[in-house]
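Missing here is one protein chain; the remaining ones are kept as they sit in the complex.
Up next is chain A:
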Amino acid sequence: MTALTKAPSEIAPAAGAPASAALIGQPIPRLEDAAILTGQARYTDDLPVKPGTLHAAILRSPHAHAEILGIDVQAACAMKGVSAVVTGEDAKRFAAPFLVGVRAQMEHWCLAVDRVRYAGEPVAVVLADDRYLAEDALDRIEVRYRPLPVVMSIDQALSGDGEPLHPAVGSNIVNTRPFSYGDVNAALKAAEHRISATVHYPRNSCTPMECFVVMADYDRADGAYEVLSNFSGPFAIHPVMAKALKVPGSKLRLKLPPNSGGSFGNKQAVFPYIVIMGVCARVAGRPVKWVEDRLEHLMAATSATARRTDLEAAVSGDGRILGLRMEQTDDVGAYLRAPEPASLYRNHGNLTGAYRIPALDVVNRLAVTNKTPTGLNRGFGGGQLYFAIERLMHRIAVTLGLDPLDVIRRNLVPAAEMPYTTASGGILDSGDFQAAVEAAIADGGLDDLKTRRDRARAEGRLYGIGYAAIVEPSISNMGYITTVLTADERRKAGPKNGAQASATVSVDPTGGVTVTVASAPQGQGHRTVLSQVVADVFGLRLGDIAVNTEFDTAKDAWSIAAGNYSSRFAGAVAGTAHIAATRLRDKLAKLAASQLNVTPEDIRFAGGRVFAAGNPDNSLSFSRVAAAGHWSPGTLPDGTEAALRETAFWTPPPLKAPTESDVINSSACYGFVFDICAVEIDPVTAQVRIDKYVTMHDAGRILNPLMVEGQILGAFAHAVGTALYEEYAYGSDGRFLSGTFADYLVPTACEVPVPLMLHRESPSPFTPLGAKGVGEGNSMSTPVCIANAVADALGLEISTLPLTPARIAALIEKPEVAKPAGMAAVPSKAPATAGGRGLRGEGSRTVPASPEQVWAILLDPKELAALLPGCDALDLAGPNAYRAEVVVGIGPVRARYVAEVELTDLDPPRALTLSGRGSSALGFGEGSGHVTLEAAADGTRVVYRYDAAVGGKVAAVGGRMLDSATRMLIGQFFDRLIARAGGPAAVETSPSLLTRLLRLLGLRP
C-alpha cells in the first residue's frame, strides 16, 4: 500500500528535464495547464466560425406531453435578421428517426414531429444573424399544443396506467429482459434468511461547466456534412448520426476541438443536436452555430437514469449471500436514446459487485417517462447498481446483528480466485480485495472513528459510519449492450464485442514525435500522460513529444469504441499509444542497427540518443535516425521500411460477445474501491456533515499519481452532490423545476471535504500498461457509502437520494404542528409533494365601492383589461370568455403570453370563478380563482382563493420568484381596482385575485 502523496520538492521534473528515469508513474504536473491558465486554450466556442455563419436558437416544448396541433412560423420568419425557421417538417424531409437499441416501435426525431414527450424537447430552430436576434424570434413562433396526461415516475409506468408515450408500443414499460445465472430459487429455499430491499435512485447529472456547442455546414455538391462539436464519443454514435442524416459515415465529417470543458459522459448527448444543426445548415444553405445555454442543458440535455431496484438475497447465518434476485427498472426518459439502455447493461458482468455470489436472477425493465432522455454520466449505471447492493449489505448486517464490515469481508471475492468470473460473466482481473479493506481500516483510522462515534452517541449526537466495497469497471465491451437482445435476436444482428482503441505515433524529419489518439480529452491530462508514455519508449524528454488532441473522423484512425468514456483512457488509449510507439521504435531500431553495425535487439534508446547496448559510444542522435526515413528512403537496407508513422489498433482480449446463455464480460478490467465514511447529522438543521472520508483504490498500475488523485477527487465531489444535494426536480405535471445552478445544487468549496486517498496497485493482466480506469469509482461507491453512514447515524432505512435536509428532517422530525386556522393569508406554494411550481393561495382586499359596482367593473372587458398588469386588451371569445395578450416579466425572463380567460359560476354580485390558461415561447400557465364579494362598512371585501401552475422556462428559471411575483401582480391589480373605484390605494398587500388570476390563468409565471 502506498500513499501517493509527495512533498512539492519531490515532484518530478516537468517538461524539458532529461529523461533518464522512467516518466511513467511520476506525479508530473500537466503540460496542458499553461495554455489554460493564461487564457490561451481554445474550446469549441472559442474557435473561428466560417464567414456567413447563422446562429441558432431552439424553441422547446413547455409541456411534458402534448400533441402539436400546429406551428406558425410566419411572424418569426419575417423578423429582421432571421434567415430560416426549421421544424419537424424539415426533419421529416432531410432526416430519419434515430436508431433505437431495442425492438420497440418508438420514433425519436431530432425535432418533435406531431408530439412532444418531455419539457424542453426541441420543437423548432430559428437561424438568424446573431444569437440575440434568434432568441427574439423564438417569441414569435406560435405553437398550438393539446396537453396529454403525463407519466412522471417509474412506479407509475410499472403500474400500467397512464397514457402510453409511444402508442405503437402500447405500454410505458418498453422492454423486459429476464436473466438467470444459477439456481436462485433453490438458494432462497435453503437459506437461513431471506433479506430484501427496495431502493430508488434519482435523476441527476454531472453538468460539465461547458455546455454543448455545434458548428455545422453542408456541402450541397458532395451531399456531405461537416461538423465541429465538443462531442465526447463513444463513436458508436457516429453511425447513429449518419443514419439520422441519411448519409454514409464518410459524408459526416466530425471534428473535435483541442479542449473541452468537461464531459463526465454528458457530452455524448450533444449528438441529437449535431443532427439538428446538420439539418439546419442544409435548410439554410449556410453554416450554422449553436451554443447550448445552461437552462437548456439542465432541462433537456441528458440525465442519469432514475432506477428502482428490488433485491432479495438468500443469506446464511453468518451473512454470506448464497443467491440474489434483482429487478431493475430504469427510467430512460421520453425516448430510448443511444446508447441507452446502456445504463442498465454497462455493469451486467459485475452485477454482484466485489462479491462472490454464486447464483443470480435478474429482471431488467426499461420505463419511458415524460422526462429528458438519459445517457452517459460519470459512474454510468454504477451509482444506481451499488446504491442497491451496498444498501443491501448494510441491511443484512443490521438484520442479522452483524458488523457490516464482517458482512463485506465474508462476501468479497478472495484474492486466490483472481481472475474471478462472476455469475453473469464478468472477469474480475486482479486485486486483493481483503488486503485492500484491511489496509483502509488500518491506515484510514477506523478505530479512531469508532471512538468518535461512541463519544458522540454518549452525548446524544447523531453520528454514523458507513462502508462501501465495489468493483469499478473500465473499458466497456461494445457487445454488452446487445445483452438486452435475446440470443436469437443477437444471432440475426451479428456478433458485437471488443473495445477497439487506436493511436498514431509519427516522427518528423527533425526527430519530433507527434501522437494522436481517438479520444476527446476533457481534463484528464491526455497530453501529459501520453507524453510520459511515448517519451519513455523513445528515451526522449516530455517536451520532445507533441500530443495533438484535436480529432477528425475524416483523417484520423478510429473505430466505434473511440472516445473518452467508460474510463478507457489509461487502460486502453494510453496502452495503445504505447503499442504504436513501440512498433515505431522497433522500426527505428532496425534503421539504427544497420548504421551502427549491431543487431536491432542490441539497440537502446535513452537520453535522446540511439546506441548499442554494449557500447553506448556507438551511437546516433534520435533525430538523425528519425530523419533517415524522410531524407534517404532510397538508401535504407533491403527489406527495411521507413519508420515514419505507426497506427495501432488494440482491443482487450477478454471482451467477447454475450454467449447463448447471456453471459457477458461487460468491461475489460475492474478496479476495486473500498470507502469508509463518518458523518454527523445536525438534529436541528438536519444537515449531514462528512466528518471523515477514506477512499481506497486499486486501479492497477498508476501512470501519473497526480492525475489519479485528481480523478478521485473529482468523482468524489460529484458523488457528494449526488448523495446530498443534486436532483433534477419536476412538477407533478412534468414541468421542469431546476433550471439554474441556484435550483440544481452543485456542491461548492464549502460542501466538498478532502477525502483521505489510499492506493494499491494490482496491474491488470489485460491492458498494455497494466492500468485500469479510476475516474468513476467514487461516483459509484461514495453516494451509497454516505447513505450507509447516515443510516447508521439515524438507525433508519435510507432508500433514496439525495439526502437533503428536507428529506432527513422528514425522517427524524415529528410532523409540524398545524397552523392555527386563518393564518394562511398569503399565497403559499403547493404542498411539497406536488413537487412544484404549483401556486396556491388566498387573501382579501377591501375596495371602496359597493359589491354591485365592483361586479360591474369585473364583468366589463374594457375595465378588466385596464386592471390587468401587462394586458392591453381583452377580445371577446364567447359569453364571458376572452382572449388576451399579456406581457409578464419574472426575474430574468419576460414573455408575451396568449391567454384564454373565462368567467364562470357567476352569482352576481356575490361570487365568480375566473379561470384561464395561456402559453408563450417561455412556457405555459394555467389556473383558476374563486372570488367572493362581501359588502363591508367601507365598501366591498373581495376574498379570493386561487390555484395555479406554471411551466416552461419561467418555472425553471424564475421559480424562486414566483410567489413574490404573484403577490406583486395581485397587488397591482387591486391597487388599480381601488383607484378605479375611487378610493385611496389601500395599504395592505394581500394579494388579489384577478390580477393574479389573470396572471395565473393566463399565465405568467
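Here is the rule we use: contacts are C-beta pairs under 8 Å (C-beta built on N, C-alpha and C of every residue); 3 or more make two chains touch, one makes a residue touch a chain; residues count from 1.
Note that in this section contacts and distances are computed from a predicted model.
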*Between "Chemotaxis protein methyltransferase", "(2Fe-2S)-binding protein", "Ferrous iron transport protein A" or "ABC transporter permease", choose the name on the UniProt record of the chain that's been left out.*
"(2Fe-2S)-binding protein"
_Hidden partner chain, touching residue among A:N259, A:S502, A:T516 or A:S762_ = A:N259
*Who touches the missing chain here, A:A572, A:V688, A:L724 or A:V752?*
A:V752
_Going by the contact rule already stated, which one of A:K692, A:R735 or A:R845 would touch the omitted chain in the full complex?_
A:K692
*What residues on chain A make contact with the chain left out of this view?*
4-8, 11, 27, 29-30, 32-34, 36-43, 45-46, 132, 206-211, 259-262, 264, 293-295, 444-445, 448, 522-525, 690-694, 705-707, 709-710, 713-714, 716-718, 740-742, 746, 748-750, 752-757, 892, 957
